[in-house]
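Only a single protein chain was left out; the remaining protein chains are all shown in position.
As written, the chains take the letters A and B, and residue 1 is the first residue of each chain.
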Amino acid sequence: MPEPTTPEVPAAGGAPAGAATTVAASFAGDDAAAAAAVAARGARRRRLPRPTMLGFATTVLGVIVLLVLAAPLFAADPDAQDPINAFAGSSFAHPFGTDDLGRDLFARVLDGGRLTLLIAGGAVLVAFLLGTLWGFVAASRRGIVDELLMRSADALMAIPQILFALVCISAFGASPLNLALVVGVLLAPTTARMARSAALQEMSRDYYAAAIAYGARQRRLLVRELLPNTTGQLAVQAAINAASAIILEASLSFVGLGIQPPDASWGTLLKEGYAFLYQRYEYAVFPALAILLTIWMLNVVADQLGGRPKRGRA
Amino acid sequence: MSETTPLLEVRSLVKRFGGKAVLDDVSFTLGRGQTLGLVGESGSGKSTTARCVLRLLDADGGEIRFDGDDVRALGAEPLRRLRRRMQVVFQDPHGSLNRRQTVAQILQAPLAAHGIGDAASRRARAAELLELVGLAGGYADRRPQELSGGQAQRVAIGRALALEPEFVVLDEAVSALDVSVRAQVLNLLKRLQDELGLTYLFISHDLAIVRYMAHQVAVMHQGRIVEAATRERLFEQPEHEYTRSLMDAIPVADPEAEQRRILG
Partner (left out) sequence: MTATAPPRTAPALAVSGLSVELERGRDGAVPIVRDVSFTVERGRRMGLVGESGSGKTLTAMAVMGLLKRPLRVAGGSVRLGETELRGLRRRSLDRVRGGRIGMVYQDPMQSLNPLHKVGDQIAESLRLHTSLDRRAVRERVVELLDDVGIHDAAAKARAYPHELSGGMRQRAMIAMGLAGDPEVLLCDEPTTALDVTTQRRIVELLVRISQERGVAMVMITHDLGVAAGFCDDVAVMYAGRIVEQAPVRDLYARPAHPYTEALLSAACDLTLPLDRPIPTIPGQPPLPGLLAGGCSFHPRCPYAQEACAQERPTLDGSDRRRVACHFALASVEQTEASDV
């Protein structure tokens, strides 16, 4: 029975020995498919490393977002100055200590996180909307339109990101909205490339041909057929984009192009903390840790989503 | 609709991929309510022919007339309207269904695409189609990956019939199915043809199945039709050598005959 290849099967056989490694791959035939069907029906395996890792990372991210949003409810006022207590060490009142003006660093990191996450979220949204449309249109139009769209994506990717941001921000100003737009535009070309290749892959499948054959219009093909079947890959890209956006925002703020004081983001906090690195290293360490943890978890999410075999058959 | 003009007329069809001709002067006609079996080995061009007829691929030369309309010359909107009348069922039942939709959504999609009926009437039509393909009860809310190959193929057939087409291309539609399920689906296709007066272009590599399904048979080899005849004629007196070699190669479920042939 020429059962469609199951996703677990690697494209190419392994060792040429023809024995052990190769065998298993090509063997995932009909019975394995049936077995997988059984496994899929609510089976719980004893060790579930992937879902657990994914669950862990999303939980951590969820807690970060929640803490950042709920900060005003429990943390100190991030703008309250207390010069006498400047550079105070970690204490119950100030878990991360205080800064040069005696402001509570814990509150400031949470407060800075709000802008950072807002900008990152906005950028992801911009990159998703722009990039998906860009990639899908390129994939479904092919020919010259495809060439033009993809070459312009290449061109955009070739511009140094900081330089691009510098020009845009000096022209339009460094408001959070502008930052989100600029970072989003910077991330759109990679998203477009990914969306295009995912779309091309789906368009070669029979269900897409069937939809053309029953007379579905372009919009329907994109929205009903392509989009739902590429969400997995788009979600991976979104997680990667979120991580990139946080880094970009931090870099921009660090060189003074991002959020301007008195507003704070993780990037500006890092920059300020860097200036006082020798007086109080925690000042720089905690925002850096916040960035590190968030990006790490986002990368775990991207890895786990990407590593998961796609549902259904290939 | 006159009974005498053929529903589908293909003349001197040519298709090239990268300079190489995969279809070379392919011509055939298909009468209403008839089945044309297009048989050949992999790479013979039979699926390419089907995709050109459906305009999923653009041919490089020749003429395709569907009920008098020049299919190759149609603009986007007339083509879309024509597609209500010609449908297709592919080989891989799971691959041809959108795995993010339920069976009911899949069956309603062609209706929605043409703005036929409202939500309620589409739902009713989906239920009707399930009944028609023998999947009554409990399947509407399943997703393709929860169906067996035979069930999924029935859904694909149901979708192809949603728009009440006159003409259905069956592109290796039973090749991926198990023996027992394949027989069920073949019987279903025959029953539907009788009940709905469908015209089939039945593409298969399997001569035995083509013999069961088709009134006319065209044998394809390397992008050309090497022999075309009525079923009776083709199977009683195959003229082309290639047709004969295909026929000889079909295994028979008879050990004595088979082993005599194999052991020489």
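A few comments on the model shown:
Everything below uses one rule, namely that a residue touches a chain if its C-beta (ideal position, glycine included) is under 8 Å from a C-beta of that chain, and two chains touch if they have at least 3 such contacts.
Note that this is a predicted model, so its numbers are computed, not measured.
If you put the hidden chain back, the residue from B:Ser12, B:Ser121, B:Asn187 or B:Thr230 that touches it is B:Asn187.
Looking at chain B, the residues touching the absent chain are 41-42, 148-151, 178-184, 186-187, 190-191, 205-209, 211-212, 235, 245-259, 261-263.
Note that in this section only the chains that are shown with their structure count from here on.
One simple way to say how far apart two chains are is to compare their mean CA positions; for chain A and chain B this gives 44 Å. Those residues of chain B that touch chain A in the complex are listed here as 51, 54, 56, 80-81, 83-84, 86-88, 90-92, 94-101, 109-110, 112-114, 143-145, 149, 156, 159-160, 162-163, 175-176, 178.
Touching chain B in their complex are the following residues of chain A: 1-4, 37, 40, 205-207, 209-217, 220, 224-225, 228-229, 311-314.
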